[in-house]
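The complex appears here minus one protein chain, its other protein chains still in place.
To keep things simple, chains are lettered A and B as they appear, and every chain counts its residues starting from 1.
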Amino acid sequence: MSIRLEQLVERLGGQLKGDANIEVLGIAPLDAAGSTHITFLSNPKFRAQADQTQAAALILSEADDAQVQNYAGARIVVARNAYAYFARAAQLFQAQSEVVASPGIHASAVVDATATVAADAVIGPHVVIEAGAVIGARARIDAGSFIGRNARVGEETHFHARATLHHGCEIGARGIVHSGAVIGADGLGFANEAGQWIKIPQVGRVMIADDVEIGANTTIDRGALADTVIEEGVKLDNQIQIAHNCHIGAHTAIAACAGIAGSARIGKYCSIGGAAMIHGHITIVDKVHVSAGTLALRSILEPGQYTGFYPITEHRDWEKSAALVRNLGTMREKIRALEKTLKALTQEQAAQPPFSENQEENE
Amino acid sequence: MSIRLEQLVERLGGQLKGDANIEVLGIAPLDAAGSTHITFLSNPKFRAQADQTQAAALILSEADDAQVQNYAGARIVVARNAYAYFARAAQLFQAQSEVVASPGIHASAVVDATATVAADAVIGPHVVIEAGAVIGARARIDAGSFIGRNARVGEETHFHARATLHHGCEIGARGIVHSGAVIGADGLGFANEAGQWIKIPQVGRVMIADDVEIGANTTIDRGALADTVIEEGVKLDNQIQIAHNCHIGAHTAIAACAGIAGSARIGKYCSIGGAAMIHGHITIVDKVHVSAGTLALRSILEPGQYTGFYPITEHRDWEKSAALVRNLGTMREKIRALEKTLKALTQEQAAQPPFSENQEENE
Partner (left out) sequence: MSIRLEQLVERLGGQLKGDANIEVLGIAPLDAAGSTHITFLSNPKFRAQADQTQAAALILSEADDAQVQNYAGARIVVARNAYAYFARAAQLFQAQSEVVASPGIHASAVVDATATVAADAVIGPHVVIEAGAVIGARARIDAGSFIGRNARVGEETHFHARATLHHGCEIGARGIVHSGAVIGADGLGFANEAGQWIKIPQVGRVMIADDVEIGANTTIDRGALADTVIEEGVKLDNQIQIAHNCHIGAHTAIAACAGIAGSARIGKYCSIGGAAMIHGHITIVDKVHVSAGTLALRSILEPGQYTGFYPITEHRDWEKSAALVRNLGTMREKIRALEKTLKALTQEQAAQPPFSENQEENE
């Protein structure tokens, strides 16, 4: 349950300064770290805090190393990307403390005889795995989760308690699916006939690549005819809705409560802010950031940050500004009227010879 | 696993042109359909694609039939509503390929002795059905779902894995409840007493009529004293919240992530866009469309489309426009000041006899 600094740099790289034999028991933020912790500086604005930290060791970048001069611990790991280094170090500590589940299928799980479960997979209590499903090596399906007919779960992928993967859907290796997530429910597909809705069977799948994380109570609908696709490395927070036939590009991250409507196509390396909404059938190119609370109504074809939400104010001020927003047309008309009157006036003025000239004429 | 065109029109109607004996194996979009598929044209703007499709047969409307002249397949089903026809045809294909679950109660299900389960219903593994509940003919309750005390599930209604129907609540025939949906949890009902919240027991029910579909992780709260009501044919997408004592009119469709606050009353044949929010205690009449991302604060008493969300722009532009929105009051003041100054000026001008007149006077 401890790591020597020497071991740390052996595993994760970085340049070590100071006593390599010191053992650290865990990782903590600059201000909370004590003499048994390693800490990290990932934002230059906290350099003063780094100078004061009580931590046994400090991870920072080369640039910050040159500026942090007074850190008493004097054991420093210089990393190319201090924040990513912190993440990997934290993973090492977590691996040490993690309770490793024993491989095998819990007696209360219901696994169809035609399902294929790797011998070293862990299947928890009350799990249901239907006919033809395939569970990869070292995968872990926690209590109460449901894996539908012919669905596939890749190696080392982890379903937390009470998650759902519907029939025919697939997720690759090293995925994480949090509790309550539902992958492969029907999309909202109906034809309207005289006011009534005729259901369009949703026969596509959800195809999820490797290294994808899916947050708690997030829903990803199966495709209508073709598939819904989530590329590798995508990270989805909680309570996100991804509708049928969406395509989410690799390494895109989406924050909680966002909604992606049907057949929207989002590029790679995008980020979508919390509660943002992406309209159906639009395209967002790579490296677009949509801010929180923003509704993207039309395609976004240039990288950049895009925003659109009403600024918050005291309620009374909002009431006034909202009334004015509704009446912007009137405001524009008034401006036009002013422009017209003023133009007429200045033309009249111009048409009238200035008084002094008239004076001359009078003379 | 195939349907002859002749069978199709026998079942679904429509006027068939060309070889009635051709068998089709499935349905596909215009551009993806091959020689074993039937396809459909539901939007005139794709007529050129219809002319080029490789499909074995083509469903279209009379109007489109007159315009699509070059379709090589030459087997055509003319339908009154091509999209609804497609939906019904797709249902036929799906029925052929569907795995039919065997009636009966899975050994791992826990069904109270006082519950009534139709002999031809299908009760999956780890399902819990409490005392007094009634499960109708051919209903299907999938793995891990929960049906509370005295709840009722109508004929042919299908609960997907891990859905919940709480005590006393009812759903009619041919309903579909997707995974993670929670019907009949308590509404947010509290009385405030000196800053603390006293719980108001939620003793109403959720009453859901026939042919209702409820999306994954959608929540419908039970009424406080009276019931929450969902009329027939309503279609609810994923992650919708319907608060206590709402009333949703027949054949209304609500897109994902929408929220309907307590005691709101929505009419029939409405559509509510994704992430739209309907305030509590308001009334929305029949045939209203609330756009995505829109908050309806007051009752809507005329049919039509209603919208209100901040337009998305590049972030820098938004910052400017948002600052101006906050200061619309100032802008209005400036316009008023301009109007006043200009009025004073034009009155002054009017008060002054025009120069030419003065000239005359001078003479």
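We adopt the following convention: a contact is a pair of C-beta atoms (placed from the backbone, for glycine too) under 8 Å apart; a residue touches a chain by one contact, two chains touch by 3 or more.
The structure presented is a predicted model; accordingly, all values stated were derived computationally and were not measured.
K.L.:
Looking beyond the chains shown, say which of B:R11, B:R80 or B:K199 touches the absent one.
P.N.:
Residue touching the chain left out of view: B:K199.
K.L.:
Taking the entire complex into account, which one of A:G73, A:G204 or A:G233 touches the absent chain?
P.N.:
Candidates A:G73, A:G204 or A:G233; residue touching the omitted chain: A:G233.
K.L.:
Thinking of the whole complex, not just what is shown, which of B:H166, B:R205 or B:R265 touches the missing chain?
P.N.:
B:H166
K.L.:
Which listed residue (B:G104, B:P311 or B:G329) would be found touching the missing chain in the intact complex?
P.N.:
Answer from the full complex: B:P311 touches the omitted chain.
K.L.:
Could you pull out which residues of chain A are in touch with the chain that's been left out?
P.N.:
Interface residues of chain A facing the absent chain: 27-29, 32, 42, 81, 83-84, 86-88, 90-91, 93-94, 99, 106, 108, 124-126, 142-144, 160-162, 176, 178-180, 213, 215-217, 233, 235, 237-239, 251, 253, 255-257, 269, 274-275, 292-293, 309-315, 318-319, 322-323, 325-326, 328-329, 331-332, 335, 338-339, 342, 345-346, 349, 354-355, 359, 362.
K.L.:
Across the whole complex, list the residues on chain B that are touched by the chain not included here.
P.N.:
108, 110, 126, 128, 131, 144, 146, 148-149, 162, 164, 166, 180, 182, 185-186, 188, 190-193, 195-201, 203, 217, 219, 221, 225-226, 239, 241, 243, 257, 259, 261, 275, 277, 279, 289-291, 294-297, 304-311, 313, 317, 320-321, 324-325, 328, 331, 334-335, 338, 341-342, 345, 348, 352-353, 355, 358, 362
In this text, only the chains that are shown with their structure count from here on.
K.L.:
Provide the C-alpha centroid distance between chain A and chain B, rounded to the nearest whole angstrom.
P.N.:
That pair's centroid distance is 25 Å.
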